[in-house]
Each structure stands twice: as structure tokens, then as C-alpha cells.
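Heads up, one of the protein chains got dropped from this complex, but the rest are sitting where they should.
First chain written, first letter: the chains are A and B, and each begins at residue 1.
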Amino acid sequence: MKLGLVIDMDTCVGCHACVVSCKQWNTSGTLGALTDYEPYGKEPNGVAFNRVRSYEVDEYPNNKTVNMPMSCMHCETAECVTVCPTGASFKRAEDGIVLVDQDKCMGCNLCSWACPYGARELDQASGTMKKCTLCVDRIYDMELTEAERQPACVLTCPTRARHFGDFDDPDSNVSVLVRERNGLQSMPELGYNPVNHYLPPRPKPNAPTHNGGQLEPLTDRFKKWLNKVVVR
Amino acid sequence: MSRIKTPSGGSVDDSSMAGVAKTMPAFEDHSRQTKHYTTCYMCACRCGIEVTVEDNKIRFIGGNPNHPVNQGVLCAKGNAGIMKQNSPAKLRKPLMRKAGTERGAGEFEEVEWDDALALLTERLRHIRATDPKKLAFFTGRDQMQALTGLWAQQFGTINWAAHGGFCSVNMAAAGLYSIGQSFWEFGDPDWERTKYFMLWGVAEDHASNPIKLGIEKIKKRGAKFVAVNPVRTGYQAVADEWVPIKPGTDAMLALSMCHVLLSRDLIDWGFLGRYTNAPFLVINHPGHSDDGLIARDEQGNPLVWDQGQSASTNGMTPGAEASMFGEYTLPDGRQTKTVMTLIAEQYLDERYAPEKAAEVCGLDADTIERLALEMAHVAFKETIEIECEWTDWAGRKHDRFIGRPVSMHAMRGISAHSNGFQTCRALHLLQVFLGTIDVPGGHRAKAPFPRHIPPPVKPAKEMSPNTPLKSPPLGFPTSPEDLVVDDQGRPLRIDKAYSWEAPIANHGLMHMVITNAVNHDPYPIDTLILFMANMAWNSTMNTSQVRDMLREKDESGEYKLPFLVVVDAFHSETVNFADLVLPDTTYLERYDTISMLDRPISDPDSACDAIRSPVLKPDRDVRAWQEVMVDLAGRLGFPAFVDDDGKPKYSGYTDFIARWEKAPGIGFLAGWRGKDGEKPMRGEPNEKQWDKYIENQGFFQHHLPEHMRFYRHVNRDYLAWAKEVGFNATDDPIIMELYSETLQKFRLAGQGFYDGPLPPDDVDKARLVQYFDPLPHYYLPLEEQRVDPKEYPFHAINQRPMHMYHSWDSQNNWLRQITTQNFLFMNRAKGESLGIADESWVWVESHNGRIRGQVKLMEGCQSDTVWTWNAIGKQSGAWGLDKDAPEARKGFLMNHLISELLPKMDGADHERRLTNSDPITGQAAWYDLKVKITPASADEAGTSWPQFETMQPLPGAKPSPDQLRYSTHEPVRLKRSMMDILKRRS
Partner (left out) sequence: MNPALSVILFTVSSGAGFGLILMAVALSLMGWVPGMGPGQTLVAILIGSVLASIGLLSSTAHLANPKNAWRAFFRFRSSWLSREGVFAVLFYPVVLVYLISLWVARDTGSLAWWGVLFGILTALLSLATVFCTGMIYASLRTIPQWNSALVPANYLLLAISSGTVILTLIADMQGVELRVLSGLALVLLVLSGLAKLLYYIWIGKPQGPTLNTAMGITRAKIKILESGQSSRSFLNKEFSNQVPAQTLKKMRWVVYLAGFVIPAVLMLVVFQTSMMLLSVLAVLLLLAGLSIERWLFFVEARHVVNVFYGQ
């Protein structure tokens, strides 16, 4: 299996639901508590696996705002795995999920240097690198219902902009979406071959106009309207 | 080989997942977890949530997939519930201001609940027995206005309202006085079928998740989404077309589109003729008391001109052939014109041509025309039909519902202007022209709407000691007789709602309470109770001065506002000003109702209500405010709350909700009524009603049969049912009022011709004449009329981000990692032309004051507009934050710039200071603000201004931690074997 996400930039409104849902699930998840530094202080920041950034394309008044949520892409050529000296960083053969074994990581940060997408963050309290696990602790939990066996970010997204599935299966939802909507990879020229794909904003829908009747002087129009009757 | 379905309609190969699953450890110990279903409280959306609890801590909060509002999704705020629950700013115990200390100094001592309630009860008992209006009770973002309103009514004071006057009454009132429903809580776009959706003035929420769900559906269908908003963030980001309109000019855009439709005959004549008052005859009798009123027969029925009979006839006669246009003479000789004639004359005038509108709105004339013609195409050439038999009000059978699939939604960007009421009516006019109200694909009502126009409730006027009001404190005036004024025409309410200054002030004027109370205008009060209203900070205009007013003393050294009670769950800026603080529970610790008597969560196809039930026990000495209100009501002997012996009738809040009836069979909760829960919507109280709700995941959903889902204003079966279940007093059809006779009556009073009460002051007369046009119209917002546009060239508005709501979320550890400081956003090209650099510090100045904040330049901002996130700026020390938190030192409030009073007109020094509100509804006009921007000097940069003293920590408050590592169990690890490390190539 090649599990991953499709993220729709045409419907993402930048609400951060996925950011907080991920934080919420994973702080009690398999990687251990996600540390928050200065939670009520001057520079609050914490370990987050998923961040949403907003961009503006072109200039006023032709500008468009595009929101881009980013988390680990579970790349096919995951250099974060290549560079890891201890082998703590690895890509699972069964499903392609890239994980960090918390018992083996020595906190050298090199994997985060190798990641173009900013997917990995050091948790100073544990001294280890943490990142999106594709909710490996949810998707295989057979005590949950089928619908619940999805990453938290996918389930929570209010505009249904996130999709989870198997890219190895050409008929899966994610494969179909990538085909039909010209899904793309971020920074493809780097050769990481990210499994997560993004759907670009759709082109504007066709909206024809109805020109209606002739434009005519008010008095002429009133004359026509004088006979207009509606049955109550 | 089975497959797992995913929400987007795809699937994942199940056997592979199942196979791999066998190799996994058990990550979660579900035997130690319990699931609870309740309702989120972070905003007014009220999504259903599923809360997983483990060892008395929250493990996870997710959306409830079965809930009608959110269908399983949840926004950032809802997802951050754990950190709301763990906020260090939670209040812990009732507090009293220490004797001898100053109000606002934050010197409190803890008191026991019994003592606090005894003290409050005595004070209230005295007020109630002598002069009930001396109690003012105003609520903010709460979701229980039916209960607080009932409490005030039982107390006997008219000085009650919630926050609507500060928020969006224009929008609610405009709808209820025009189409019998409105945007937001009383109606929704038909997300399943609409093909064209126009969004006006919506900040990033309201209605939050339902809009988000809806937007995805319509984009998938290829519908066009147009967003009218000066700023391109949030929903606007994903719109197909962004219309960067100048704030306060939306009426012009809407009415100009009406002009285009009229001039090309693109009108749904049938809809107008059948379902609205367009064919009604309007009396033309200038200088007399019936001028501009609807012509009626002796029974009071409105008249139309029947073309077949060439005579006027009762317009509610089925089969009458009503003329849409013309001037007709009545048998008694009076001249009349049809409403439609007046409409055409008004909007076909060149004043509303696209070229003129373009100048006012800052848009292209071509765009305005094109948008109107695009909607016309969808409405008239892409009509849809649902085959279904239904019966109309006259008993005629139809075999289909015809739908014109154009829909709209609007909120505070329309509402928070002093021309918002007429603007919203203009939008409704446009919707009606296209025939889109309560039709498939259009804008559909949500139960208990549609209701008659307006609902037949009048606001209470008379008060007497120890006596409940005869009607609720808030209602729907339809003539000057309904105003809440004395014989001299002076306001009777402390907020002057329903006075000549704000006749249709259906949600009160919360923003005037403190000012009026301290100025003893119209009279002094004794006690002000504030619930969930941060009125000493962001839920007020003119913040600094309001704070000073709270501290103002009279000559004898007593506070002009003698006693201030603040009820809240968290350490807000307003809590700091209280004389008595009553701490509330959090949403996870309480019972609550989301009632159809109040702010419903229905959808167009079903009537819904919901509850909250506690998930956690409070770990501190707090009580749910609803419980306290029921307790106080019992102690004070409110008739509805005590039995004949004067003893409290109810054991607590849940008992009250289950057993109290507004009318026979009608209570706060509509589900599982009847002795055994067998009567939905109406029935005897059911003792086990709460249990039923809890069994059903906290909500009740009553699906309407298909034939009752559309055209409900004239749908016989629906109207009968609506009467039966208590929504409407009668089953009469609901005829939409394009022409508002109510407004005309007030206008007549302003002209001096009305046969009834007249306004005493000239300034009110002039406003009635100028603004109370019975047809929607555009006028320049009031503040703009009084300040020099060259001196104050920018419009300044507020928005709320999607991840924060009012002042509530800066205390949330997870949410403030996203935002701590608010910026003043400005159009990049405009800023650069003024020499204002990105991230520089500037002074922002209005006629009322100045503030200093930091600028961010962006593309997606209309050139003459600046904006910021509201309520992010905080007072130092509030909300459990570090005293130097960015919220305090760099954040700012635009509120300081907004006065609750309008500046005086030139040469009108004797004029009474008028409220900075819509002259029709009293809606706070905070988006009318005009400002100028100048760079700050180098040594002024870095900190916002004004700064306030740091709030003291409350007694018993624990210091906020420097680091947080939240989890509910030890993690179960996934390990990699050493062999795998050594063997794998990559």
C-alpha cells in the first residue's frame, strides 16, 4: 500500500481545524506528548505536525488567496530516512508511512535538514524528532468503525479538503482525485516524489448571462407592464 | 475483499489494512475510555461533538458524524476544547471586591456561594419590590436567551437584552420584517441544489461549519460562488469571484442589480404577484394620516386591483387577478398605486444605475451588470423542479416545487452599519425578484421559521413591583403605539431601545447600557448584571471611556453605577471591574439547552434542538449560571418558578427545562415530549426527556415530510403544522413585505401626519422622514455624513479569524500558537503610496480617538479599507497570560476609535447626542468607522497604544505553566527492529 493524503487547495479556507485536530490526537498518541513552550507567555510555540500557511497570488484586484496545509508528505524518496544515522527515521514497507522510532532518535536534526517541507520538528523535552504519523494509531485500530479509521485531520476538515487513501490502488479516492483534478506534488524538481498530492484551485465555472428583454425608456416599459396580472 | 469507505466517496483496500492491522500493537486502551455526546460552545454554530474521556481527562474531541449541524466535522476552536478546559484563566470561586478598594483595581476576596447568593437575592428583592427597572440584565455571547429573557420578564424589568444589538440585529430584523425568515439562524442556502451562491459581508464564521460544508458541495457541483467583501481571506479565498466592495455600500450594489433586472424584465412576476405584497394598493394621499399605507377593506384585508372585475378587491381572495402595475382610484375616491409601481419607479431611477453604483461601491459598472445577468440566467434558464404534490394556502394542488437555484448569505459586513437594516432589505428584495425564497436551490427557512411578518410579539412597557411583565422584554413593533416610551415620548428602557431613536430595536442596544446608566439618562439604575459579555473591553465601543465610566462617582463619592455583577467562566477584563463575580462552569461541565424557543439549530429539512450534558465534574467551586438563575428565581418568588405556597417549584435547571411549559405542550425542548416520549414537537412534559436526549447523542431532529419543505410561507400543510406545534399563532399564509407598512407608519409620525404618538424632538422627526423609507434604499452611513472624508479617508472594519471567537480564545494555548497579535491590514499598493512600510507601526485616528498598532500590507484588501481581527488585543494580565504577552503589548483594539455616540453635525451644537447606531434598529454601527493613518516615530514603534495597567491575579489563581506536555496515557510505541535498521538499503 502507498498510503497518503490529497489536499484540496480549491476548498481549503485556512481554518486550522486540521492543525488543532492533529495536535489534539497526537499529544496523547504514539509519539508521546507534544510539548508546548511558553503556552501563556510571550512567544508561544509548540511541536506541530501540520501547519496551514496562506498566500496571495498576483496583485490587487486580481489577487487570489490560496491556503496550503502542510504535513509530512511520506515521500517515496524520503531523504529524511536516507540521512538518518541511527535508523530511527524509517519508511514502512507495508504502507509507506514514514515514522520516527522515539527510542532510537538521538536528536541530531539532520532529518529536518533533509526535509524540504518542514515536516519534522524537534521536541526539546524528549530530545527526539516528531512528525505526522498518518495517524498510524487510528487507521489500524480495528475497535474503531470503518469511517473512524482515518487520520484526525481528514475527519475534521469542515470543507472536506483532505482525503486519505491508497495511491497504489488506481481506483481509490485519492488516485481518482489526482487524475481528475490534475493533482500535483509540491517542489517536484527536488526529486523527493512526495506521496501527498495537492489539488490546484479549480478554474472558474462557466456562468453565462441572461440578457433578458430590450432596454427601453421607462414609459414604454410601464406601458407594457400595465397589463401584467398575476393570479393570487 | 471488502473496502473501507472514505467521506469523499472513495475507498481503501480493507484486507490489506486489516492484514497490517494485525501486526500493530493496541495503541489506545478503549476499555479505559468513555464517549460522551454534547454540544460545542466555542461559537454560535453549536456543532455536535463526541468527547472521549480517559481517567477523567479529555482524550479527544471530534465532530459527531450524526449531528445535523456539522455532520462530523469540527473547526479549530472546537478541536482546541482540551486547552479551553485547561485554561489557567478559569474562575474558581465567587469573588467580592474588597471593601474600600476601587472598582477595576482587581482587589478581590473569595466568598462562599451561599453568602454571595444571599447578598444578591436581598439586593434584587429590594429592587423588585420598589422599582424593578433598576435592575439591568444584559447577556453577551450566551446561547440561552430564552431563559435569561424569561427570567427578566418574571423579575419584571424591561432592561434586558442579549448582544444582538451589538452584533447583527439588522440582519435578523430585516429578514423578519420582509420575508419571514432571515440569513444565519433562521434560513440557509439550499446547499444541495443551489447553482449560484453570493456571500455578502461574512467574516470567517457565522455559520462556520455548515457554510464550510456547503461551499465544498457547491464547488464540487460546479456552482459559481461570488464573495462580496472588502477583504479576500477565509471563505473569500475559495470564491470563484471576489467583489472588493467599499464597506457600507452593499445596498447600492444590491439595488443596482435590482435596477438591471427590472430594466430587462428579468423578474419572477409570478412569485412577486402571488407571495409578496407587490400587487397591494398603496394610498397616495400626501399630508394625511393614511398616506403611504396599504389600502384595506373593512375587515382589514389588503386591497389589490382585480383586472377582470376592474375593481379593487381583497388581495387574499384566491383567484383574484391582481394587477401588478398602475394607478387606481378606490370607490371612496382615494388614489392608489400598486407597490410594484412604486418599486419600479424607485429602482429604475438613474440613481440606481450600474454607473452610479460603481462610483459609490468602488466597482466596475460592467461587473455589477454582469453579476445580475448571471444570476438571472441561473434563476430563469437553469430552473429546477422537484416533483412532489403539495397544497397551497388556498387549497390548490400543485405537482411540483419550482426552484430558482440562486442563493445568498449575509452577516455582519451588511449588518454592522447604520444603513444595515435597509441594506439587508435590499438583499431580500433582490432575492425575491429572482423568486428564490424558500424554493429548491434558493434560500430556505429553518424551523421555527418562516413566521408571520413580523411575529406577533410586542415588547413590554409597563412595570410594577413584584410583578412579571405582561410580554417579553423584546418584541416586534409595527407602529408608534408599540414604542417603549412614556407619555412624553421619552425612552423607558435604559438602553433606549424601542424609543424614537431606535424604534425597531429588536435585540436591544447593549452598547448603550453603561453610558446611559452612568449618565443617569434616562434614569439611574441600581444593579447591572452582565453574563458572558466583555463590556469593559472588546464587546463595547469607546473602551477607555467606558472603563472610566464604570469608575465614575457622584458628589457623595458613590459609584454612579452602584452595583456591578459579572458572571463568566474566565478571568476577562470585565471580571476585573465587578463588585460581585459569579463563576460559571465551562461547557463540558454543564447541562444546557439549544432551544427552538431561542436560537435554533434547525436545518431547512428538519426541526432540531439539542442539549449539553456534563462530561467532567468541575474541580473548583463554580456553578452553572442556569442553575443559579433557577435558584434565584425560586428565592425571589417568580410566579413561574414557585408553586402556590411560594416554594420553589423546580429542583434545578434540568427539572425546570423538562417541566416548564410556555404554552400547553410547548417547552424548551421539543424532543420526546409526552408522558412516554412519544410526542415529538408538542406534548406533555416528559420526566425522562433529558435521558432521551442523552441516549440520542444530545440532539433531536424532526424531519419534515417532503411536501412540507418548500414554499412554506404559502404551504397549507406546513402552516397548519407550524400552528399546531406552536411556531405560529395562526395558519394564515405569510405574505412577504417588499413594502413595509411598519416603516411607513413611523415615517408618517416623523412627518407629523400619523394618527397616534408623535416624536417630541425634531432630530428624531428628521431621521424618521429620511431613513424610514418603506422600500429599501441606500444612504450614506451616519458617521460618514458627519466626518470629513478627506481627513478620515479609510474605512476601518473588524473580522474574526476562523480559529478564534471574541475574547475567548487568546487564553487557549493551542490557538494562540496560531495568533497572538492582531495587525492592521492595508492594501499594499495604497500603503506603499503613503510611505507606510510592511510591519511598520502606525497611528490610527478617528474623530473619537487614536490608537497605535502594527501594519501588514496585503493584496486582498480594498484600497480604501483597513481591517484587523477583533478581540485579539488584551489587557495585560487578563486571561491567564503573561503580563507582557503580545496580546497585551502589541495587540490593539479598534474599539477605542469607535464612539457609541455620533459626532455632532456642523452647526448643530444643541442637538441631542445620537447613538452611533442604525436609526431603525439601534444596531451598533461599528463598521461605519472612518480613520486616518500616519506612521509612528521610531521610538514609538514596538508597542501598541493605549496600554492599561496590568491586572492582578485573582485569589486562588495558580500561576500559568511555562511548558505544557498534555497527554492522557503513556504512549504505545511503534519500534523498528535492529535487523531492519541494518539490512535495509534505504
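FYI, a contact is a pair of C-beta atoms (placed from the backbone, for glycine too) under 8 Å apart; a residue touches a chain by one contact, two chains touch by 3 or more.
Quick caveat, the model's predicted, so the values are computed rather than measured.
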Among A:L5, A:V19, A:V195 or A:V229, the residue in touch with the chain that has been omitted: A:V19
From B:Q181, B:T820 or B:Q875, residue that would touch the chain that is not displayed: B:T820
Hidden-chain contact residue, picked from the options A:V83, A:L144, A:L218 or A:V231: A:V83
Touching residue (missing chain; options A:C115, A:V154 or A:A207): A:C115
Residue numbers in subunit B that touch the chain omitted from display: 233, 816-821, 858-860, 886, 978, 981-982, 984-986
Subunit A residues that touch the omitted chain in the full complex: 9, 14, 16, 19, 38, 42-45, 47-48, 51-59, 62, 65-66, 68, 70, 79, 81-88, 103-110, 112-118, 121-122, 124, 126-128, 184-192, 198, 200-201
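Simple rule for what comes next: only the chains that are shown with their structure count from here on.
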Between subunit B and subunit A, distance of the C-alpha-averaged centres to the nearest whole Å: 31
For the subunit A and subunit B complex, residues of the former touching the latter: 1, 3, 10-17, 19-21, 23-25, 27-46, 48, 54, 56, 58-61, 63-67, 81-82, 86-88, 90-91, 94-95, 99, 101-104, 125, 133, 136-143, 146-147, 149-150, 152, 154-161, 163-166, 169, 172-174, 176-177, 201-202, 204-205, 207-215, 218, 221-222, 225-232
